[in-house]
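The block underneath contains the structure these notes are about, expressed in structure tokens.
Missing here: one protein chain of the complex. Every other protein chain is in place.
Read from first to last, the chains carry the letters A, B and C; within each, the first residue is number 1.
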Amino acid sequence: TETPLLYEMSVPGRTGTILPKLDVPETALPKDLVRDDLGLPELDELSVVRHFTRLSQKNFSVDGQFYPLGSCTMKYNPKMNEDAAALPGFRRTHPLLPETMVQGAAGLLFKLQEALKEIMGYEAFTLQPAAGAQGELTGVLMIRAYHQKKGDTKRVRMLIPDSAHGTNPATCTMAGFVAETIPSNASGAVDMDALKAACEGEKAETVAGLMITNPSTLGLFEPNIREIIDLVHKAGGLVYGDGANMNALMGIVKPGQLGFDVMHLNLHKTFSTPHGGGGPGSGAVGAGPALKDFLPGPVAQREGGRYSFMHPRESIGRMKTFNGNFSVLVKTYAYIRTLGKEGIRRAAEYAVLNANYLKELVKENYPVAYGQCRPCMHEFVASPDLGNGVNTVDIAKRLIDYGFHPPTVYFPLIVKEAFMAEPTETETPETLEAFAAALKAIAEEARTNPEILKSAPHHTPVRRLDETAAARKPVLRYKQQ
Amino acid sequence: TETPLLYEMSVPGRTGTILPKLDVPETALPKDLVRDDLGLPELDELSVVRHFTRLSQKNFSVDGQFYPLGSCTMKYNPKMNEDAAALPGFRRTHPLLPETMVQGAAGLLFKLQEALKEIMGYEAFTLQPAAGAQGELTGVLMIRAYHQKKGDTKRVRMLIPDSAHGTNPATCTMAGFVAETIPSNASGAVDMDALKAACEGEKAETVAGLMITNPSTLGLFEPNIREIIDLVHKAGGLVYGDGANMNALMGIVKPGQLGFDVMHLNLHKTFSTPHGGGGPGSGAVGAGPALKDFLPGPVAQREGGRYSFMHPRESIGRMKTFNGNFSVLVKTYAYIRTLGKEGIRRAAEYAVLNANYLKELVKENYPVAYGQCRPCMHEFVASPDLGNGVNTVDIAKRLIDYGFHPPTVYFPLIVKEAFMAEPTETETPETLEAFAAALKAIAEEARTNPEILKSAPHHTPVRRLDETAAARKPVLRYKQQ
Amino acid sequence: MPYIPVTDSQREAMLRKLGIASSDALFSEIPGDLRFPELAIGEGLSETEVLREIASLAELNADADGFRWFLGGGAYDHFVPAAVGALSSRGEFVTAYTPYQPEVSQGTLQAIFEYQSMVAELTGMEVVNASHYDGATALAEAILMALRNTEGRNRILIPEGIHPEYRTVLDTYLAAFDVTVETYRSSPAEAARAVQGDDLAALISCYPDFFGTLPELKGAAEAVHEKGGIFIVHADPVMLGLFRSPGSWGADVVTAEGQSLGNDINYGGPFLGIMATTNALMRRMPGRIVGETVDVEGKRGFVLTLVAREQHIRREKAVSNICSNQGLSTLRACIYLALMGKQGLRKTAELCWHRAHYCAAEIAKLPGFSVAPGTFFKEFTVTLPCDAEALAEKLCDKRIVPGLPLSRYFPDRKNELLICVTEKNSRADIDELVAALREASR
Partner (left out) sequence: MPYIPVTDSQREAMLRKLGIASSDALFSEIPGDLRFPELAIGEGLSETEVLREIASLAELNADADGFRWFLGGGAYDHFVPAAVGALSSRGEFVTAYTPYQPEVSQGTLQAIFEYQSMVAELTGMEVVNASHYDGATALAEAILMALRNTEGRNRILIPEGIHPEYRTVLDTYLAAFDVTVETYRSSPAEAARAVQGDDLAALISCYPDFFGTLPELKGAAEAVHEKGGIFIVHADPVMLGLFRSPGSWGADVVTAEGQSLGNDINYGGPFLGIMATTNALMRRMPGRIVGETVDVEGKRGFVLTLVAREQHIRREKAVSNICSNQGLSTLRACIYLALMGKQGLRKTAELCWHRAHYCAAEIAKLPGFSVAPGTFFKEFTVTLPCDAEALAEKLCDKRIVPGLPLSRYFPDRKNELLICVTEKNSRADIDELVAALREASR
């Protein structure tokens, strides 16, 4: 049933909070500055509680459903980490206190930097970026600053494989580079000839670098990764690694050792902090020898048993105020301490095992487009063709009726009708099997009753929504009649 | 959809907790004492989280729905009180610490006792009883001890109006008294002639006392309450007040001043602590001059700025271990501090106003059985007859389809097809009007489509359940096949 | 006005609809001389002010997080997984009531059914109710149940080592009944055999007792049954992760304090009274019970059942006056047991056992200290070379709560300390305790 908007429930004179009485003499207000048009709704506390309780129940979530959204790593978010982040000493402390009064917070940041350096094979880390996209921007601005410092201003071309997330080219533009697409070959890997053509000869001196995701968005490990990195390095460019898919590789290989000069992590994916309906996340960035001095500040350091903050020598500045999304970082730290060295590796191992198992279970009707004979990493991208005009969107919507959140669909763009499933290591084989059974039933429905797929979902609070109308005549806020 | 049982999801080898490694030398276990048959299920943490998240969503609750369950006072439970009770200094402190280490807890108990004494008009309070029924038992055991002390052992008859909650006669039995029912008169009040007959003449000397609920379970203020109390007192008996319905009277009148010798409160009703799916509650008991020395211990006291505990001189003992349901008491205290003297009175006032308003809105189809021309207190008991064989149970089940929790039904027993609605003061008039509209629609459905009522509810996780089969062949636990 | 959503203009409209000028008219039946008293409880305060006042009270208390903690005595600091709090605090659980309408209470009902199932396994019994107020009241109700089941018999045997507060609760609950309560020091079997006459209603055994000591249960059930009584075992539920269940010893009724199962200490409450029994005694058992059934479409569902025992049907003939349960505490225990599972609870109990015995062994090495003899699980009694209360005070100043001085309940046992070690006490904690005991006793 429809949940009315807050404004629709508003009744003049109500309030949902109990505020203190004024206990000081009044000071006259500057009349010309005071407003009388504050159009907020007026509700009591119970109505607000009921409203958001009901809204919450309209969401699918990891806590409620299998949520195999590819590229998003919707793994279980341990409850103990929430308790850790909610401690008053973290939740209620302030970034502008003197360092002596926040040794615990600074210490935690330092310890987390150290752990991430070790896991990723980097010389330095910043925890400041607030999200993956901001981590990307950080990395690419660092590459920019590196070339600038060398006076190498001709390097404006940033190479980006066509399977990349849309954030990569967008970031590239924000950092003042020109995005240049490198095609994939038939097996889904970077087309080495195209890459060579883009990096060699005359073109070498305009190469700023490469932005690459590994495993790629096809869920495949880039088989020529060392060669690719070498090519770019030889051209004088630097390599940025998009760490969105690190859940396949943590504890398996250190990206720094593979040669990535800089890389961001999505702590909310790989390190299991909750996604919060879209954020806050954290896009911590690690850097190797070429770029470590360019990291944004402040970075935590330890000197003689005390923790403090420093700004790297060639720092690009800062990406946001204060010290990053600290409470996300507390959860990350708790997660790493809980898993330890064995657990970190095992998490990746089982993420990959689960993905391969699921890929195998569904391959008859949902074959992958690339790399059929190779193991996938933490996810796979199928390209289903169930016939009878059934599209991937129909499969996705029908999965909802079966109680599952759909995988990512229509990404990456290079796969037709892409269906990108990432089960994560925190799901049981039984869940994967139930999901595969639903997919099988859907394939059968496509043959026998395609209409039920076209009109899915059937049991949701709302059914398929008119997104075109929403964009054509945007209604972006409630307006009082 | 059905939620499987934990056992049905169990897979050997799983566990949902991360425990420390053994860090001390092992001590040999006594082999003949060790078991090998621990049949607990085996699940991972995510599966457990998902299980209980899904189960929770199958409940109606105050946070989600209007819940006008008569006699239960399902009012809003302020979230701030939960935060107060969760403070580590309360949640993680121990009742057997020396008093010097728990001055805050002892102080809170003392302050709460003082506030309840003032609100209820009593000389002393115990916060120990864990629930209303235990509060009743406390009060009646105190009456017993009082008579015993006086050597008045013939007093075995406990008078109880026929409208009383079932706990009253049951309590009476547990305290070794014989329950004697006093009928109600045509207007729902205690039949004064019957009461007199039970209290006067020869019968006087066997009267232990009277257990009475005021407002009565009909939602009516007992108009002869002073006379009733006088009659019992004159017979040498004592009067126990069942405080289940104090939400109508707090701040309006002090029961101690009306002459009740002892009374329990349901702090989870009147003082807005949550009901928790059935508990924990708190059945604090107040006593006047006759009985205050009989209260169970410990009772908090203040001496020279320090808080400590004492056992009343003639104490009946203790009703449970330690100091009552302490975290419920923290919430009660927070509630009283928030409302203050004005708020306490207003809460009762609006509870009664809301009940009268709702009674008025629905009177056409849902007339009250008693006291049509009198104001009701915080609730009213209708006796609907919608025709076409529609019973109160059908109305109740159909209300669920409209998104409302049904009122209490078939209680009190003296009202045919009883339908007992208690809206509480925390609901908006809009909600009451929507509820009345649903009841009106149901009355219309009773005329036009009674089958839809008989087969309700229609949209719940399960539909009407076979309670007879459940009791005839009880299945009270999962059994491995 | 806090938590009242009726605005002034709505109030006016409502009064008009009721045909009255003021809500005072609704209270006209209340004696005028007593109506609307002034309450001396102060003005209402804001959320910030109230929480600040209450937080300042909370800060005056010592809490287990700030200390090395070895205090038990009936309220235990066991590990509570964070998921227990996260799930049990969901509004749909917290703000629901007794599941009278099963169609919209399947969450609460299924959770109780699962609790009953797991506690049945844990205790080795057939039937479990939806809980009592705490361990002591569960035990009291078990005795009342035995009295009902053995009509005419009125002798109750209670072990000397029972928790002193339990003893007081039992006496209070039994005050109105014609019973003889006797204390025994021997093994339960011997105590039963020693009974003269045919008036034995029940024998209670504590597994372990207040001092941590485990009784010899072999032959106890047989001896009690031979005398026509009911054998009641009050057990530590965490210990049952490792030690034989009361059911396997032939218990007719098992009670336990369930606080240790996922519930906080909460300064003593709310706790969780566990009660389990046999199929034979099922209909004698007090308290709420949830059963499985089917709906009109044949779908599985859960309902409150066997209500014919209860007070709202039977009134004065009910088996007890109890009409609620410790719903949230039960839920917490249910989530706790689900998370722990077979392996986790066993491992927890093993950690308690090994660490407690390590601790006892280390303390026994201290000059002047001795550990009471007998088998124990996680709690044991130590005789000190000095006053226990004074020593505890010294250690508290060093952020160690070393245990419970027995003088709290037994004024003459001044040199004895009851020490509790759980899976939360690391070896480092224990070593710190032992070192502090050594130093403080010098």
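In the analysis below, a residue touches a chain if its C-beta (ideal position, glycine included) is under 8 Å from a C-beta of that chain, and two chains touch if they have at least 3 such contacts.
Only a predicted model underlies this, so the values are computations on that prediction, with no experimental measurement involved.
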Chains on display which the left-out chain touches in the complete complex: A, B, C
Selected residue (touches chain absent from view) among A:80, A:124, A:159 or A:369: A:80
Option from A:67, A:146, A:370 or A:419 whose C-beta touches the chain left out: A:67
Subunit C residues touching the omitted chain (full complex): 47-49, 51, 55, 65, 79, 81-82, 86, 89-91, 423-424, 426
Touch list for subunit B against the chain that is not drawn: 11-14, 17-21, 43-47, 49, 53, 78-80, 82-83
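Going forward, only the chains that are shown with their structure count from here on.
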Between subunit C and subunit A, distance of the C-alpha-averaged centres to the nearest whole Å: 45
Inter-centroid spacing, subunit B versus subunit A (mean Cα positions, whole Å): 48
Between subunit C and subunit B, distance of the C-alpha-averaged centres to the nearest whole Å: 20
Touching two or more other chains - residues of subunit A: 11, 18, 44-47, 49, 53, 78-79
Residues of subunit C engaged with two or more neighbouring chains: 2-5, 10, 44-47, 81, 83, 86-87, 91-92
